[in-house]
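One structure, as structure tokens, below. Some questions next.
For this view, one protein chain was removed and the others were kept in their places.
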Amino acid sequence: MSVADRPIVSPASGEGAAYPEHHFLNHTSGFLSWALTLDHKRIGLMYLVGVMSSFALGGMFALMIRLHLWNFKDGWLSNQTYNQVFTLHGAIMVFLFIIPSIPAALGNFLLPIMLGTKDVAFPRLNLGSFYLWVTGLVLFLTALSITGLDTGWTFYTPYSIETQKGGAVLAATFGVFVLGFSSIFTGLNFIVTINTMRPPGMTWFRMPLFLWATYATSIIQVLATPVLGITVLLLSAERLLGIGIFDPKLNGDPVTFQHFFWFYSHPAVYIMILPAMGIISELMSVHCHKGIFGYRMIAYSSVAIALFGFLVWGHHMFTSGMADVTTIVFSALTFTVSIPSAIKVFNWLGTMYQGTVSLNTPMLYALAFIFLFTIGGLTGLPLGALALDMHMHDTYFVVAHFHYVMMGGTLVAFLGGLFHWWPKMTGKMFNDNVGMISAAIVFVGFNLTFLPQFVLGTRGMPRRYATYLEEFQDLHRLSTIGSLTLGIGLLVALLVLLHSLFYGRRAPTNPWGGATLEWVCSSPPPHDNFATAPTVGDPYDFNGIEYDAKQGGYVKKA
Amino acid sequence: MPFILADKVAPYAWFPEGASSFAPQVDYLFTGILWICILFFVPIVIAMVYFMWAYRERPGYRGSPEALHNTPLEITWTVIPTAIVVWIFWEGAVGYLDMARIPKGTVDVNVTAKKWVWSFKYENGGENSFEKIGTVDYPKLVLPVDQDIKLIMRSEDVLHSFFIPAFRAKRDVVPGRYNYMWFHTTKTGIYDLFCTEYCGDNHSNMNAKVEVVSEEEYKKALEKAVQEPEDPLERGKLLYKRLGCSTCHYAGDEGANGPGPSYNGSWGKSVPLESGESVQFDENYVRESILNPPAKKRKGYGAASPMNSYAGRIKDEQIDALITFMKSLENAPAKTGK
Partner (left out) sequence: MTAIQETAHESEHAQDHHHDHPAWLAHHFDDAEQQFDAGKLGMWLFLVTEVLFFSGMFCAYSLYRNRDPQVFEFCSRFLNEKLGAINTGVLLFSSLTMAWAVRAAQLKQHKLLVGMLGATLGCAAMFLGVKAVEYSHKWELGLFPGKFYVSQIPGAAHGEHGYLGSLCIVPLILTIIAGVYYIYSLATMSKFHQQVAGPILVAGACFFGGVQLGRILEAEETTHHAAEHAAHEHSPGASHDHSQDHSAGELLPEKEGGEVIALGHKSIEDVKVMSEELKTPDASVNQKSMAGLFFSIYYCMTGVHAVHIIGGMLVITWLIVKAAREEFHDQYFGPVDNVGLYWHLVDFIWIYLFPLLYLIT
């Protein structure tokens, strides 16, 4: 179908019949009706605005870094400023954008609807999580504006204890602490909602895969984040009271800090990627109009990744001088994570096989995800191999690897999901052709940015360098050009979405032909989603869902 | 794009030229994994693009909703990757054990890392010299070729990491403990040494050069390395680099321009302090600032990265030599431009 702009269909005209008079957006109005809302959909939208603004901020820092590295020395930033910029880029992207992006923004909006409930189990806690997130944001911005934070997002001791930017470290660690609790409460809310509020008929294996992924993510959020909480709390105490647990000057051990930190921060990687995988499972199935291939394997592999993810934190520390046995065990465990990830990629391809592939913006992002995530996953193999990691640890190879996973993976999936559910969230269709162009620019720009960094890494270019040897300059310039392209692509995507808000055609109930419950709700959904609990069938049964030109979307034929 | 491959130092596409016994092993494993990755990646992309085309939505075509499950296929694509990663793990672990097990009869070098300079102490107690390449003075570690080298590493402040790409060897340097690493040099030449663990303002300048030379040249270098020069000015100049002063304080026409104040044109003048007072830049001020840096901070440097105290790490004669060096810069011009 063509989703090019058409004039808005008047609701009175009878066309686009599913467009509701009353929905959650116009249910009540006024600032307080948003600020104090308990509606998961509004909270989800507020998160969406928040995380996208954070992403824009983090992205500006990324461009500053890339522009600074255009020349091998005498860039436009001082060393000190450069260090602050990469720290803020990392910290903002990790704590304020990627971790809350899919679970808190899309998850909040979709989870109860996909589950067929009126709201999450604890709506007030949900709003509390959002305000904790806002508090964390404020603390980060304080760290940013008052004094520059320059520890790197990992806050490694003893540097974070010694640095002059004490106030910034305190503000940032406290911000991380608060954000951690925001994340814990969101995860807790989701687990309880899924466990206790599934409607009759929705067994575990009739849940959409996005919910499986969110469930696995929530488990990690609940189990790993408290350890981060206590770690940053101890680090604040280290700064305030000089407790010495992580300070070698007081007989503390900095490597212990690394263990504590990565015990959270490695599972956090799966907090970032698992929901992305869930989105891709939904997108592949809906846009291929075919049931997901190997549903159970995908569901199990989400849980497997969540569990294995807890056992591999040591692979961030292969060079720190752990005992040989520990190092080798961590390496072995690391490889176990690769198998469920590989299974998912094969299953997505299997879903395309003999399907009916609609090429549209969400699908293009999903395909880009498979391409980029496969590269990200495969380049994890040399890093997991101990002998090779000795060479590549803390070089640009690692930088490129995790950007392929987190940005090529999570961000691209987030964008795909955003385009996919945008009509549901806002009730407006976007311009699909321009959307596809944005996907293409993002794809090209992304590869141009990060492919050269693999080569930089194997050649020995270390991370976090403000100046570097001249021999690396050409590759760095290539990467900088790529980053600008990427920036343009993302800007186009943003403009497509903003444009749709004002000029977009009204969205039908089911624009893509999905079979999960959110496509039963009107676009946008009514205030309490379902007046009565819906009947639940197979979430991937596309039989009888057919395109209806009159509505511009899909309907279920009897 | 030809300029990807036009690396001015290393003519190889992926790695700098190997110069230790680890290099062949690492490069072999990398090439092996690279081919495995290609064998997975290329079919995946081909399948993706083919499916995209063959099963595209078009009038008159409707896909089959049948293929949802295929146990033999799913088992295959679980088992084969498992077997492959077991091999990768095995090769990686074997290579790692080689790197971790230090042989006997090594040439030992003590490595000290501090913000932002590497210093090396040879077995005979001699310390490293410096070599100017371009405008930068790099600490130079001289090593004999065809020998097992063992490094005993410690840090005086924060975490650092010792990395020589050509040797494919890296190990963190952790304050409060000794970390060890070893490698076997196979080729003479000059190689880059980087700090790869973020350590503050001038992290990216914490580089050094490793020169691998023949046995005789190594012996000669060792003899030269023993003594600090007698002449106080020469000694001061050497200490300025060796103690890491040059990594923060600009002096003469070299050293980093920050975070510390430049020595140029300071001697004998009255310099303003953070506290609002001012102090005579004389012997006592220099001495106090070396032994107790936070006591009298220069104006404008209150928020700069702190300097570590040198108390207990520096002899009085060495302070004298540094003072001589600073005196010689009484009328040197401040750094112009960036």
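Which chain is which? They are A and B, in the order written, and residues in each are numbered from 1.
Methods note: contacts are C-beta pairs under 8 Å (C-beta built on N, C-alpha and C of every residue); 3 or more make two chains touch, one makes a residue touch a chain.
Predicted, not measured: the structure shown is a model, and the values here were computed from it.
Under the touch definition stated at the start, the shown chains contacted by the missing one in the entire complex are A. Of the options A:Met52, A:Val192 or A:Val329, the residue whose C-beta touches the omitted chain is A:Val192. Touching the missing chain, out of A:Asn108, A:Thr151, A:Thr173 or A:Thr231, is residue A:Thr231. Contact with the undisplayed chain is limited, among A:Trp70, A:Tyr300 or A:Phe530, to A:Phe530. Interface residues of chain A facing the missing partner chain: 17-18, 117-123, 125, 184, 188-189, 191-193, 195-197, 200, 222-223, 225-227, 229-231, 233-234, 237-238, 241-245, 247, 249-253, 256, 260, 509-510, 519-520, 528, 530-535, 555-558.
We take it that only the chains that are shown with their structure count from here on.
Inter-chain centre distance (chain A to chain B, centres taken as mean C-alpha positions): 33 Å.
Chain A makes touch with chain B in their complex at residues 74, 78-80, 83, 147, 150, 152, 156, 158-159, 162-165, 248-249, 251-255, 288-295, 297, 318-321, 324, 327-328, 331-332, 335, 338-339, 342-343, 345-347, 349-350, 352-359, 367, 370-371, 374-375, 378-379, 381-382, 384-391, 393-395, 452, 455, 458-460, 462-471, 474-475, 478, 542-543. Residues 1, 3-4, 6-10, 13-16, 22, 25-26, 29-30, 33-34, 36-37, 40-41, 44-45, 47-48, 51-52, 55-57, 61-70, 73-74, 77-78, 81-82, 85-86, 88-89, 91-100, 157-159, 161, 163, 165-166, 168-172, 174-177, 179, 192, 194-205, 258-259, 303-306, 338 of chain B are the ones touching chain A in the complex.
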